[in-house]
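All protein chains but one are shown in place.
Right, chain A next:
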Amino acid sequence: MLEVQRLNCGYARRTVLEDITFDLNPGELLCLLGPNGVGKTTLFKTLLGLLPPRSGEIRLDGRPTRHWSRREFARWVGYVPQAHTPPFPFQVEDVVAMGRTAHGSLFSGPGQEGRKVAAEALETLGISALAKASYTEISGGERQLVLIARALAQQPRILVMDEPTSNLDYGNQLKVMAHIRQIAHGRDMGIILTTHHPDHALLYASRVLTLDREKRYRVGDPATLISEDYLRRTYGVETEIHEIDRHDGRKTRICIPAGDTGKT
């Protein structure tokens, strides 16, 4: 569905990431893991067409994305930015309806159909009660869910999410990740997201793209790529990765800090 081939991305005078090749298939959740400043955001901007690639190619549905119009592209790829506060207190349902911009008329805005799709997106995420609330007055976790709902209202086949769990409390992190997993499986969407938690990748991702400090990358199975060695090289910390048995009998890997963490 999405193919990235030998992509070099960066700015006018500076290459940030070199020679990246990977693909994304429907129903797949690809986690992008890497330290701050390594170029995850640059890669996202390039994938979304907000930054032109320095070389290499991004294909969507077999066609290079540079030939896609913004409107066409937005019907295929939805973007969930990090939650932020806009300057004006729009109603939540209007914010979500903005996801219909690429579908409806540019002049009249979302019509009946658009409103319906937006309402369904709110319902999917269990936040229909917020429809009339002001987007600037809800909590950070709720705002993140609203932005996901907006991207769902786009009815895309791919979702690109920039650190959807940053700035969220523990409970909201788990809720948001559960929704994301559900969306990937239930709607057969391909999802790419960045995270700072190796555990999120181990728990939810079907594949992982790991970047280390030298900007070397690997794509593959989370259980193989997220190793104690990778975390040491990338973050300079000692960790232990354990396989544990869950209550339902399945096995899961988790990552904990190594060394002396005993209580003092």
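By our rule, contacts are C-beta pairs under 8 Å (C-beta built on N, C-alpha and C of every residue); 3 or more make two chains touch, one makes a residue touch a chain; residues count from 1.
Please note the rule applied: contacts and distances are computed from a predicted model.
S.K.: When one chain of this assembly is omitted, its UniProt record names it as which of these: "Ring-hydroxylating oxygenase subunit alpha", "Iron(III) ABC transporter-permease protein", "3-hydroxybutyryl-CoA dehydrogenase" or "Formate hydrogenlyase, membrane subunit E"?
M.R.: The UniProt record for the chain left out of view names it "Iron(III) ABC transporter-permease protein".
S.K.: One chain is left out of this view; which of A:T65, A:T101 or A:T124 touches it in the full complex?
M.R.: A:T101
S.K.: Which residue, A:P26, A:P86, A:G186 or A:G220, contacts the hidden chain when the whole complex is considered?
M.R.: Result: among the candidates, A:P86 touches the missing chain.
S.K.: Contacts of chain A with the missing chain: which residues?
M.R.: 11-12, 45, 48-50, 69-71, 73-75, 77-79, 81, 86-91, 94, 98-99, 101-102, 106-110, 134, 136-137, 150, 154
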